[in-house]
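Everything on this sheet refers to the single structure shown next.
Excluded from the complex is one protein chain; the other protein chains are retained at their positions.
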């Protein structure tokens, strides 16, 4: 098998490259895995040098090679497809080969393995089985970071809207049926708080990215490594990437199980689903403009119909829900991959990497569009909101809270049957005088817990003493 | 191990009974499996007798015993839990033991295995591996039948509503935004047709329930059976249950794969999801009553709130969606069970049986409630529907269809900015005269394809010749 | 908004192009949708011309433009991302704009909409809501065809292996425990038959690809189209693509529900899962080479370890299972998208298109690798197979079949406790003479239903008469 002069990968990579191009998407599309793997190779070379297992010149050449790769521009040298049998054995080999060729070139002026062999030297003391899972775990930290940045932006925008809508009274809805009044700001405070709560969850998972199984080599026993290597490795890697990397408490567990990704995927699914819920609320609240809820208006981004002039669709909320659907599907794929692990190593890394990083990527790219093009531009339709708040039969709750449920039912029934407001009903039924009705059935009052409970309590006393 | 006098099962059943009661739900909760298994035992006894392998008296006694069990009242003798390791080996043994005891009692006056042994005689020529999958496949037919009955009822009710709502004009909605007019009857015709289409799909699957693997015995080779047995078996079983049972073309495939249930589950999921979609439409259309779409009213079944008097919730539609969520979850469990099959037999029958029959049962029981307590009582709110149909900006489509899209946009924009109807906009803009506006923008006209296309065509000619 | 000279799409496309690039994968990556959409535009132009709604010159120019696009090389003009809010409204608009520009160029020598307007003319009588779902349905047929071709190849290869392994006797396994003998050819016949059975299922679904909703326009009522258009459309499209296209029986149902894709996805999931099961069997059967089942050897494709020299992994089977995991995940996404449809149209087409066509693509590309690089090269390890067939305690089934279960248990127990073969056990226990043992316990005999049942029957007679 001959390889063109321009390539730095070797025969093992080429063989797998020819075998499979199933997705048409190279692993390096999500570059984090290769990036972290290059850092691992560098730290391993330093550690092997430090313990006297690797010739200093060779080790240094490997480090220089890794730095070159880390500097970028080598994507073509990592051509392997997202899906491959095995747990990315060949991704490890690909990195070994590229680094060996660059290192040789540095030392000898030509590519080849004369001085630096991909397996013997670059992979010294390592195995696919400890390097790939470790690189993948490390790779999760930056994608969590990127997602957190977008969640923070969304949170800020939602908080702004919460403040902006603080005095927009509207009707709450449960089971899509009119309930009691609330402010649009309160509704948005729920959205904001949901987003806010996800951030520490993701940060907590990020902290789990640094327990690695380097030192386990093939199956956990560390075969092929030399005394002191593992300890040195973690020292060098920590220095290099500035993260608190450390050895997993039990390498056998660490190799058998990749449950970490199931936990991360569950969190990403939860984030995506929760924001999809918010997005769907936006669709409901902006339904209309004339025959729907019509409580908010979303920014108009593009014509919504090729046939109906003037129709505008909630495309950003819909984008978020589409992404959530895919994220939910990916979560099932990842969960299956974990459950199907067997014996010493879980070989389904390709499914996990593709699905999990696609989920992160979709969500992280969709969020800023949603935040800036949708949330930031939401406008409240105050008149419609106010009308809804005054129309709801659930205002009768005020009556039942003080005079008992049956009395509330009587009011509600009257209002419904006569097609009048609850305020009119209580007046007609003689339950309140005009002044009380105006003040106690004021929707805005009913959104303020402290004032409302006090007002109802006062009216109660007045009624009881009467 | 001692067993009380009252039990007819034996030591093998008792052992597994003590081992596992994980779900607390016996397999026989869905009685179809045991029912079909008893029929299989009977046909096998007849066949073994016919080929001279089984003593006639013994065979007859087994048949009598099976008939007793089939007559009902023996549920307590089949105590095993839904979940058991293995592919319901012990369900087969339980049946063998009960039939052996009854048969012995018949022949000898006492329980025991003296004359009829559960494995040697009742199970002759059979294995769990061919009887259980065959019984399970047969068991699907009656639950399909029961579901079809309920779908037919729902279909009839939806057709009635389609007719009843044939002249209720309302606005269509896409992306929850106001679109062009349609009738409520047209909307319901879509619901009716969806339900109708599922019936032949389910019947098609039903026809697949009769390709069995009896004769395969332990792993497909038929070990333990005698010449002529399998042919005789199918003849007797067909006679007995009146269904076109036949041997699977390839027993090895038939044993390795239980994909039939994945296909059935997919169909059930599709039915449940589609009806959930209809149910959710009902929630949307009945949202309000004052601050929502308010186009239909659902029957009031129970107070919808413990605190808000007069609130009524769409509980039947919600029930349908809850059932659909569980059915979708069960579909994943069933799919996993199939994918995890290995070598000669899929041992995950318990997962499949529990999940699939739960899905059928939930759906079959929820449907008549939905049909009679919800669909049958839906009332159209004609005034609201009419107002929506007249308000929609999408009426401008009439203009763009004849005068081009840009002209439609101009109308739509004008109506939106001036807060007027499309009819008023075309009048003010001088695009139509009053008579044309009245007739061409009549929402009811716009729901009748033939009349509408003719009217628009006529107006077009008038405009062009002008 | 200014567009460069080189582009043929217009402002509506550009706007959405800027809005969203969430997946980084254009819709046209799976080119079938655009291809079928261009055919639809062509047939619509012809139909509109035929009914006198569209100027003949304009119609012809649209047809010429569509043919140009169909001839290929215009991928850059369709830049929109896989995920977009709305149900691919802008994909329809993109096609309208490109065709309008080309058609104008043809008619006037310059791009622009002077003579041919994207909405007024190219989209005449149509809507995103009827063209996109119709194009997507049509798009499924060619991907089914491509998958069927690969399944047929796999089937042929498995049949070859079935024949090649017809006389390789081995042990069957249920619950991973040694069972009775079978041939490796029988095991493969099950694999072959599973694959074979999927082909008519897929072809049946293909036949469902031609019931379209063109003529429904915006929401099913056909607003904006002219008399005779729909009939003419189907005639022209059928002529053009040579498929039996026809109008859906009920347009409202056809627009509300995209359950067709759920059914297709279920079939694809079933195919993928079933082949994953076969792939996993290959992993089990080839486990070892020295400490596993070792009954078959898979072709060696690449070094299986960066650290353990000589290790070879079953990478093709693993590739199939990885693909199956993703396909199962995608099925959940597609099912969710269907269930979340609402009112007149299901807007989750992007989720469905991305997931479903990815599933088809992954499977269709992985299968030929699996077939040629794995299945075709499988070698049976006859010695190991034979040893396993002779070692299994389940050979005692021969005894129990004739002399009753308890006698079988005695033999099995003896063989187990004394660590001898069943043959030695029956000899030592005096149950068979040497000649009978040799002939009746011959594993090959026990894989041939006809010969085995006859032989056992004969021995039975001999024993009984004795």
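To keep things simple, chains are lettered A, B and C as they appear, and every chain counts its residues starting from 1.
Quick note on the criterion: a residue touches a chain if its C-beta (ideal position, glycine included) is under 8 Å from a C-beta of that chain, and two chains touch if they have at least 3 such contacts.
Note that this is a predicted model, so its numbers are computed, not measured.
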item: Residue in contact with the excluded chain [from B:193, B:354 or B:423]; value: B:354
item: Full-complex contact with the absent chain, from B:303, B:377 or B:404; value: B:303
item: Residue among A:56, A:227 or A:368 that touches the chain left out of view; value: A:227
item: Touching residues on chain C - with respect to the absent chain; value: 171, 173-180, 283-284, 286-293, 304-305, 307-315, 318, 332, 336, 339-340, 387-388, 391-394, 396-397, 399-400, 405, 408-409, 411-413, 415-416
item: Contact footprint on chain A, counting only the chain that is left out; value: 53, 86, 117, 119-120, 123, 125, 129, 172-176, 179-182, 186-187, 189-194, 197, 201, 218-227, 229, 249-250, 252-257, 259, 262-263, 266-267, 269-270, 273-274, 276-277, 280-281, 284, 324, 328, 331-332, 335-336, 338-345, 347, 394, 397-398, 400-401, 404-406, 446-450, 452-454, 456-457, 460
item: Residue numbers in chain B that touch the chain omitted from display; value: 12, 15-16, 19-24, 29, 83-86, 89-90, 92-93, 96, 119, 123, 126-129, 217-218, 223-224, 301-308, 313-319, 321-323, 325-326, 328-334, 336-337, 340, 347-348, 350-351, 354-355, 358, 361-362, 365-366, 369, 373
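Simple rule for what comes next: only the chains that are shown with their structure count from here on.
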item: Most widely separated chain from chain B, with each centre as the mean of CA atoms; value: A
item: Between chain C and chain B, distance of the C-alpha-averaged centres to the nearest whole Å; value: 24
item: Computed distance of Cα centres, chain B from chain A, in Å; value: 35
item: Shared-contact residues (touching 2 or more other chains) in chain C; value: 86, 119, 123, 129, 218, 223-224, 328, 331-332, 336, 340, 347
